[in-house]
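One protein chain is absent from this view; the other protein chains keep their places.
Labels for the chains are A, B and C, by order of writing; each one numbers its residues from 1.
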Amino acid sequence: MNKEVLVIGGGIAGIQACLDLADQGMTVYLVERLPSIGGKMAQLDKTFPTNDCSICIMGPKLFEVERHPNTQLLTYTEVEEVSGEAGNFTVKVRKKPRYVEEDKCTACGLCADKCPVAVPDQFNMGMSTRKAIYKYFPQGIPSVYTIDDSACRIFKGKKCNICAKICEAKAVNYEQKETVFELNVGAIIVATGFEVFDPSDIKPYGYRTIPDVITAMEFERLLNASGPTGGHLERPSSLKIKAEIRQLEKQIKKAKTRLKSLEKKSEESGDETRKALEEMNERLPVLQAKGASLEELRDIAFVQCVGSRDLRYNAHCCSYGCMHSVKEAVVATEHGSELQSTIFLTDMRAYGKGFHQYCLRGASEYGIQFVRGRVAEIGVGDDGRPAVWCEDMDTRKVEERPFDLVVLATACVPSKGIENLSSMIGFDLDENGFVKTDPNKPANTSVKGIFVCGCAEGPMDIPSSVSMASAAASMAVQTVKAL
Amino acid sequence: MIVAERKPMEEILAEIEDFQKILVLGCKGCTTVCCSGGPKEVETLSTLIRMDRKQKGKEVETLEASTELQCEPESVKPMLENLANQYDVVLSMACGAGVQTVAKLFPDQRVFPALNTNFTGMAEEHGVWTEACLACGDCILGKTAGICPVTRCAKGLLNGACGGASEGKCEVSKDRPCAWQEIYHGLKRLNLLHYLKEKPQVKAWPIHPGKVVREDLRQEKAT
Amino acid sequence: MNNFEPLIAVFSCHYCSYAAADLAGSSRIQYPPNTRIIKVPCTGRISVNHILRALECGADGVYVAGCLEGTCHFVSGNFKAKQRVQSAKSLLGEINIEPERVQMYFMSAAEGSKFANVAKEMTETIKELGPSPLKGTNTQ
Partner (left out) sequence: METELRTGVFICHCGINISGVLDIEDLCEYARTLPGVVTVQANLFTCAETGTSEIKAAVKEHDLNRVVVAACTPRTHEPIFRASCQEAGINPYFFEMVNIREHCSWVHRHDKEGAQAKARDLIRMGVAKALFLEPLETFRSKVEPKALVIGAGIAGMTSALAIANQGFEVILLEKEVEMGGLLRHLHKVAPSDMTAAELIGEKIAAIEKDKRIQCFTSAALEEVTGYVGNYAVRFSCGDESYSDKVGVIIVATGGASLKPVDLYNYDGEHVITQSELEIKLKDGNIGAKSIVMVQCVGARIPERNYCSRICCMVGIKNSLHIKEIVKDAKIFVLFRDIQAYGVENEALFFKAKEAGVRFIRYSLESPPVVEDGKVKIYHAGMGKEISLPADLVVLSTPIVAHDDAESISRILKVPIDEHKFFLEAHAKLSPLDFATSGIYLCGNAHYPATVREATYQALGAASRASIVLSHDTVERVGTVAAVKEELCSSCFACVKVCPYQVPHMNERGKAEIEPMQCQGCGICVAECPAEAIKFAYVSDEQITAACEALYAA
């Protein structure tokens, strides 16, 4: 009997299924597309309803997966081919090269300090930068660095190898090749999670065009201590201005040194840089004044069901949006006590254990206001702050209200890779693109021996994902033991 | 059990002020159970004494020991004899009976109590004890639904409530229930209210110190 | 005594304050090097005698750092610790040593900066109080 199981996806569902199986003596391969396991939960700052710090409660589980004698962690790896049937699946997986030897690297971080290339950090939703050689997130497992070959100069034909030189453990290896290998497993658990809906094509909400309109996940990163602002709450617009000021000051310094070197060589082309320098010197105080004029962040609007319960985008409800916004409003007040949060919602869906009391405390202790009504449009007021057009079904008034920051609680949509995974393995998807299951056999897909858990099956919160992961593990063990 | 509490440190330190070698003698009986004189408390007290003396730059040597039962000579005598001349004062953390046993066995030995013995009590919860028995030597609990008016009634009345209670609480203080009202409810529950009508006999208060002699147990003294 | 550098003993619990100290480390939050941590599974493991012993052995200050109230990994450990710290403070008061030399703090595993601030605050407090009176005779 083949006691080996493949788990696809290294989020909290995949991790729980993997640990349950490994603890029951099965050999488990955990395949994760990204350089480190942790999934969406690792990006969260705190979790409802206990306000636990997300990575604090998840960290020990990440270690356990890496250290467990019965698990094989395959990160930066994707599934390519699946054949066979329950009890005897053959799976081809492709592990992308990290260009860093996993067993040598001790994650001391010297390479990243010295690496000259900075690119947007996907973990922080692009709101900050990381180096070409990077660790996906500080507590990431496996605790090793990865070279992003689309950013690293070596792979663009330029000479650099600073990281190879500085690395004392001699772990950097630019010649590392991708490896393909075959696994033979008795069952497969799909735990590929979900994507956060990108609200940029809801034009009236002005996401991307108005800097102070951000998604809930971006706000989560702003709240987090290892986020782009180290947990200091700031409006993206003021962040942008500060970045512009820094950029301008750097250009001025560079222009000054170039000017000095030109004058030394007494060529007359110096005045062209001198003109550019003067122009920049004029622009700087204007920018600085604008930067100073932005007051502290005070009023935050949370817009619920963005792209959810909306026939134009996604008919279904994301299951966690209401609680997520209440939690973010509660946690935000810990960063600045004079913050005032308003949540625009249709139904307050606080259906889980301890959820309703959490929202009551949110309203009474943290002064969160709940307004019944869908937000129609978000524009920009004449003071440059976002202006939210909304109706209040209780007072039956339609009005425009200014806010410093607008957070969009966006829909939960199927993960990118699920279509080709479903065509590769053959399990059905429902009309919204999630894995189709029978309510009385909730962890079974339409293919025998293939199981599913977590948001790959449909939007759900963390406790449900964890319970369903254990359910999938039980079904996998039952299937393998029955053959 | 016997319930006792440590004396204020000021008082203890004054008692042993001019002694250099101090034996802190705990007791593993009642004062351990009421967490005031057991081995752990012995260590706390001797550490505090050393810290106080060190602070004042005065010499001190502390010795820590705990008898099984300090009120039993067989437990005290051998222990103190083999610690002889290693100490010049005994700071006893037993109840009054323990302190007196040591004093009686070693009459020329200075003995000081580190605790005040409060009462014979019952445990309400961890860390809370209330007085239960005054050892009057003439128990009437059978007739008062197990509630002793001598200790639980502020005035120790023997023939019924004084009438000053309001809402079941004694007039002496709001958090003390009136013993006689409780006795009434107890007897009603057990339908023994007729006991209240009986003529209360006069209590013969004992003359101290009481003594109990069990001839059936006494060892014949070898003449 | 302005260049007096106090020695502060810290009793930290494995699940919360020790983890907070680790987080202060990984976040590189700087604080004065006067604290020495003794790790225990839970602050409920610490008795009054351990606190007094640390003072007697030369510490100028002692603090017990446990989990936030209500979140103790062992349910009531931090509550017992709070009671014992209170009892140690009143005992010190009785032999007129400043009770402020002993403190109880609560923090979660995620409050790295709080651990650092507590270390700073306690170092300042003990600096003001000066060296432990037990060192009265043989100060360096």
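Everything below uses one rule, namely that a contact is a pair of C-beta atoms (placed from the backbone, for glycine too) under 8 Å apart; a residue touches a chain by one contact, two chains touch by 3 or more.
These figures come from a predicted structure and were not determined experimentally.
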Left-out chain, listing which of the shown chains it touches: A, B, C
Among B:Val33, B:Ala132 or B:Leu158, residue touching the chain not depicted: B:Val33
Full-complex contact with the absent chain, from A:Leu110, A:Met127, A:Cys160 or A:Leu259: A:Leu110
Residue ranges of subunit C at the interface with the undisplayed chain: 5, 7, 9, 14, 18-19, 21-22, 24-26, 28-34, 36-42, 44-47, 49-50, 53-54, 56-59, 73-77, 80, 84, 116, 138
Contacts of subunit B with the absent chain, listed as residue ranges: 28-29, 32-35, 38-41, 43, 123, 125-126
Missing-partner contacts on subunit A, residue numbers: 12, 16, 20, 23-25, 47, 49-50, 52, 57-58, 61, 63, 67, 103-104, 106, 108, 110, 168-169, 309, 315-317, 319, 347-357, 360, 372, 393-394, 396, 430, 432, 434, 438-443, 458-460, 462-464, 466-471, 473-475, 477-478, 481-482
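Definition applied: only the chains that are shown with their structure count from here on.
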Given subunit B and subunit C, the chains that contact each of them: none
Per-chain CA centroid nearest to the all-protein CA mean: C
Centre-of-Cα separation between subunit C and subunit B, whole angstrom: 36
Interchain centroid distance [CA atoms averaged], subunit A/subunit C, Å: 38
Touching two or more other chains - residue numbers and ranges from subunit C: none
Residue ranges of subunit B touching subunit C (in the complex, touch as defined): 8-10, 13, 40, 43-44, 47-48, 50-52, 54-55, 57
Residue ranges of subunit A touching subunit C (in the complex, touch as defined): 53, 56, 138, 225-226
Complex contact set, residues of subunit C against subunit A: 19, 26-27, 108-110, 112
